Structure formats: C-alpha cells, structure tokens
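To start, I am sharing the structure in question, which I have written as structure tokens.
Other chains dropped; remaining ones untouched in position.
For reference, chains read A and B in written order, and residue numbers begin at 1 within each chain.
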Amino acid sequence: MSKPRRPSPVLVLRVPSGTEFLATIRDTTQRTARLAGCDAVLAEQVALAVDEASTNVIEHAYRGARDRQIEVRFLLTAGELRVEIVDDGAPVNRRALPEVDLERYASERRSGGLGVHLMGRIMDTVTFRRTPHGNVCCLVKRLGAGGELP
Amino acid sequence: MLLYPSGFINAHTVRVFEEALQEAIGSGRFRIVLSGQGLRYVASAGLGALMGVIEEVRGNGGDIRIAELNETVLNIFEMLGFNHLYRIFQSEQEAVLSFRDGAGGGRTDA
C-alpha cells in the first residue's frame, strides 16, 4: 500500500467545551494509546498530556465558554502516535508558554503553568499551529513495535 | 488531618479537592496527610491546587504529606519533580507517624 501524504485519523472525538467532557477525552485517549501499542504507563501519560491540552483549550482558547467545540484526532503513522487537539478559539501566544522552574514554583505561590510543562515531559514533540480550520495543538509520541492497529 | 480524594482530579473536579484543602486550613489543621488509595488520576489542576496552599500550610508549621499513590499517580508526581517538593510515603500510617518527629517543613527531606 502506498502511504498517503496526510493520513486520515484513526479515531475522532468531538465534544463541547465543558470540563465535564474532559474525562471522556482522557479515557478515549488512554484506550486508543493502548491500541496503538503504548504500554499501560505510557498510555496513562499520553492521556494526561491530551487532558492538559484540552483543558487549556477550554480555559485559554475559549476562556471558559462551554458552548464551543473541541475535536481530538488520533493519527497513526510510521512508528508514531499523533494526537491533534483542534479548537476555533483564540490562538496560543507562544511567548506566553511558560518555562516552569520547579525550584521557584512553590515560593511563587503559583498554581498554574504545569500543563504545558507536563505535555513537554511526556510527548516527543508538542507544537501549536494555526490553520484555516482552527488552532491545532499537535502531540507526537514515537512508539516501539507492537500495537493492535493496522 | 487525613484527606482521601477519590477518582479523578482534573479541571472539572478540582474545585472539590480545593475546598477540602481550604476546609482543613480554615479550621487550623495544618498537618495534612493526603491518602491516595481511591485516587485514580491527577491532572495538573490537582497538583496546582496543592502548590496553591503549600506555602501557607508550611508557614503555619504544618505540611502536606502524601501516601498510598498508585503507580500512575506516583509517576505524574515524579515527572514534575513533586517527589522533591513533597514527602511521599508508601503507607498512610508512615505518613501520619512522620508528623511525630517534629512538625512541618519536610521540603528538604532527602
């Protein structure tokens, strides 16, 4: 089979931008990551990264509005799992993306800024891009062999 | 004071967890053990809630100590280096007893 340039997603989940849907996103990610060949620990981590990205869409891109949409797409290609979180809200200001210094974190009494840091710790790449269809946060994890999916 | 958060702590449920922390602090109980038996998952919102109160707790001579985390949750704590910021114990009992030898602090426990 020839490989298409832009593979179509294996699985797509579209939910409203209410935090009550975050658990569905998390669970779906965890299951899909397992099917893609992630071991149990890694699947939990990837689910966390996608939860964080989706939480940020709700809190930042949509500023808490509950009536917008979040689309989560799972793509599998040549040894990697790619998860795209898509919104049509305010774009990310890349300069606002924080570098977390955990040493100073506690004394600064901050209680935010950990999400993007976690995403970066877990995934191999984290990128944000604007497209005509919305903002896309793309999380990529390289996989070893295995996985049930074709 | 023992806290037993259960299920998922994510952006949807974190309010409940924050309220439990605030209630402990508000009633002057600054020696807090967070026992994770029933805890399946914590997102950064939950970790942020801890960070949001830890200075006040320690400033009052107390501490938040953590026990009985499952593998997934422990893994998240470690990924963020929270095992250097908080004392984490295997069992609830160890965490409770740890308050016997001197009160709070704990951040520099190696």
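In this text, a residue touches a chain if its C-beta (ideal position, glycine included) is under 8 Å from a C-beta of that chain, and two chains touch if they have at least 3 such contacts.
Keep in mind that this is a model prediction, so the values were computed, not measured.
**Q** Tally up each chain type across the whole complex and write it as a label-plus-number formula.
**A** Per the file, total copies of each protein chain kind: A x2, B x2.
Just so we're on the same page, only the chains that are shown with their structure count from here on.
**Q** Measuring centre to centre with CA averages, how many angstrom lie between chain A and chain B?
**A** 26
**Q** Per the contact definition, I'd like the list of chain B residues that touch chain A in the complex.
**A** Where chain B meets chain A, its residues are 8, 10-12, 41, 43-45, 47-49, 51-52, 54-55, 71-72, 75-76, 79-81, 84-85, 107.
**Q** If you look only at chain A, which of its residues touch chain B in the complex?
**A** Within the complex, chain A touches chain B at residues 19-20, 22-23, 26, 41, 44-45, 48, 51-52, 55, 58-59, 102, 105-107, 109-115, 117-118, 121-122.
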